[in-house]
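One protein chain is absent from this view; the other protein chains keep their places.
Chain nomenclature is as follows: A and B, assigned in order of appearance, with residue numbering initiated at 1 for each chain independently.
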Amino acid sequence: MGHFSFYLSTIVVYFGIDLMAAWALNLQYGYAGVINFAFIVFQAAGAYVAGTVVLGPDTGTNSYQHYILGANLPFPVPLLAAALAGAVLSAVIGLFAVRRIRRDYQAAVMLIVSLILLQVVTSDIHLFNGANGITGIPHPLYTALGFSLSSYQWVYALWVLALCAVLYVIVERLGRSSWGRSLRAIRDQEDAAASLGLNGTLLRLEVFVIGGAIAGLSGGLLVEFIGAWSPGAWGYAETFVIFTALLVGGVGNNRGMLLGTLIVPILVLELPTFLPTIGYPGLIGAIQWIIIGLAWMLFLLLRPRGILPERRFRAPRPLADDTVRSAAARWVARVLTLGRPDMAPRGPRLGAAAGRAPVPDDVPVAGDPAVATARVRQAPSGADEG
Amino acid sequence: MNVLVQTLGFGIVSASIIAVGAMGFTIQFGLTNVLNLSYGATMTVAAFVAYLTEQAGINIWLGMVLGGVAGAVLTIFLGKTVFKLYARRGTRLFEMVMVTLGLGLVIEYSVDIVARDKIYSVSFPQGASFHLGAATLTASQLALVGVGIVIFLALEALLRLTRLGKALRAMAVDPGLARSCGIPTNRIVNATWLISGFLCGVAGVIYVINSLSVDYSTGLLFLPVVLAAAILGGVGSPRGALLASLLLGVVTELVAAAGFSSYSSVAAFGVLVVVLLSKPSGVLNAAARKVELTV
Partner (left out) sequence: MSSHRYLRRRTGGTILAASLATVFALTGAAGAAPGGSSRPALAKGSGSAINEAIIIAYTGPVSFEGGAADSGVYPAVHVIDAAGGVMGHKMNIITEDDRGDPADAVPIADKLIATSSNLVGVDGPGTASSPTVVPIINAAHITDMTIGGNARFDHAHYKYMWRLVPPDPANGEAMALYAKSKHYTKVAAVFGATTGSQGDLPGVLNGLKKINATLVAQVTLTPDQASYRAEAEKIIAAHPQVIMTESDGTTAATFFSELEQLGGLVPIIGTTATDISTWLDAVRKGIGATTFKKDYTAVIDGTPQTTAATASYTDGLKAVESKVPSPWTQWVTNPYSGAQFDGIITQALAMTDAHSTTPKVYNTKIEAVTEPGKGKAVVHTYAQGVKALKQGKKIQYVGVTGLIRFDKYHNSFGNEAAVTVDTSDNPVVVQTITEQQIQKLG
């Protein structure tokens, strides 16, 4: 049972990290329509940086690994560095990739970016030790906490889940903020949104960078858990796993990500390892990829919005039972959005002042992305960019 | 100087390898508006067909034609079934690119299962070496350059001189108008699938002739550079694709010759990024235009 509990704690950690990744991707694709086929690159950036900033400076005496950014930063600075790495890399790539170009071009360019960066990091051994990657990254606070390894794994799992909970509040609040609505507006009708003064490119860049930061954070959490990172861990196809979770779970729905992450990385990819080997080694792996490919095709054909489709965001409720909890959550969100008022969740009072009444969820209203989509589908040639 | 000449020679060979695939991609994308990421998987299928013909002792140049035919057949089949199905359902352009990615995975890993996850070596005589000034190229490399040129000329002739070509160009500009002018759009679309599929297949075989081995991921590894050339050259223009291939080929070889071989492909894609940043008009115009799937 001890070993089993150990395995279970690993699965919980991976589930949490995949979930964070799915939320980040959902911000980018679900909210803003940015097709980030290079997503895994930003997770990898976080992983490399979180790893090297605890390995100590590379003095060149160690013949087996060479890396940049070596330092001895204490917990939790490496995680912040990981998020920063994801954000900075996103900003650089976003400068050309989230401009107002056709989204299918964007997807192709992102795919190319993913392949190229993998190639650079693999070939240039001076960056992050090339193909062999960086190893020997210690568990944060492992000795300080003094737990046994299996207890530590559970502490780590709880830590990841706690971060997930905070992150959920943030992405939900961001989605409901006026900023989140602007994202949906540029996603569905960029021309119309632009005529209202929204800067689509800037908004996409912002969401791209925020998503990149979350991706970086998830990579940092992963590398601190497993202790090593190399190009083998971030092949371009890893992005598709998270993207599949998104398409299956529900585009634009953060709770759908929960379901999607459970179904794809856990059920489809983890469970088959329990099956007896069939055929030649590698057959199961190939079948898994075929299933993922078919999932993309079938969901896009039959249920393009996923199992739990995007919820139409609700008008705020002027309620008295506004708890301390949500106030605290709002505060966290506000800090993390650097005080940008449009990114902060709208307070109940604000909504009440605007005089908007709550609307039942299932009544389609103008501005509802579902309606916008329906309209586009009726007259595809009228769509801005398909 | 000699190094420069040799590098240019290599660049032209690299360009001719990229160009055939890029020309096929660009006319397919230009007319149908499907950014087809399963194009790489189709190249892989054609590459395996060439491998099988080589194993059967058939001449590789005939194998190239057979690979092209395989590409054409597979492409029109996918076009008439899968792509048509999605277009009818009102799938949008950016969703279509994801559909083609999923389709690519399905085809690739099906090939992987058939190939039992192995890499297959191809032996191919390179022929005599020729010295052209300071550059040394083999007979087979020259032949590949020849294939590239012949295909380009044939494609240009088709587009400029034949009724089919005129109809193709008209449809790429405005399918609705073309339809109302009495152009049989369905037949034109079929012709596009066949021609682009053939070029895609030939490109897969060319890649194998040069790299001497094939596995399930062959096409996917080759796809980025083909995509880059097609986008860089301006969608729908074989001439642009050829020039872009030349640019990419020469830049790649120059950077490698300068001693930065880890960064040679990066430099090539850097060109693409610079173009996207500085002169995105080609791309932007396409975005501003009303674009629809024509499959």
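Throughout what follows, contacts are C-beta pairs under 8 Å (C-beta built on N, C-alpha and C of every residue); 3 or more make two chains touch, one makes a residue touch a chain.
Since we're looking at a predicted model, the values are computed, not measured.
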Residue of B:T162, B:N186 or B:S213 in touch with the missing chain, whole complex considered: B:S213
Contact partner of the left-out chain, one of B:T91, B:S110 or B:S262: B:S262
Positions on subunit B contacted by the hidden chain, ascending: 3, 6-7, 10, 13-14, 17-18, 117, 119, 121-123, 126, 129, 136, 138, 141, 207, 210-213, 215, 217, 221-222, 225, 253, 256-257, 259, 261-262, 264-265
Interface with the undisplayed chain - residues on subunit A: 3-4, 6-8, 10-12, 14-15, 63-65, 119, 122-123, 125, 130-133, 135-136, 149, 222, 225-233, 235, 255, 258-259, 261-262, 266-267, 270-271, 273-277, 281-282, 284-286, 317, 319, 321, 358
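One rule holds for everything that comes next: only the chains that are shown with their structure count from here on.
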Subunit A and subunit B: spacing of chain centres that average the CA atoms, whole Å: 33
In the complex, subunit B residues that touch subunit A: 33, 35, 37, 82, 85-86, 89-99, 101-106, 108-110, 112-113, 116-117, 176, 224, 227-228, 231, 261-263, 265-266, 269, 272-273, 276-277, 280, 283-284, 286-287, 290-293
Footprint of subunit B on subunit A - complex, ascending: 33, 35, 37, 95-96, 99-109, 111-113, 115-116, 119-120, 123-124, 240, 243, 247, 280-283, 286-287, 289-290, 292-297, 300-301, 304, 376-378, 380-383, 385-386
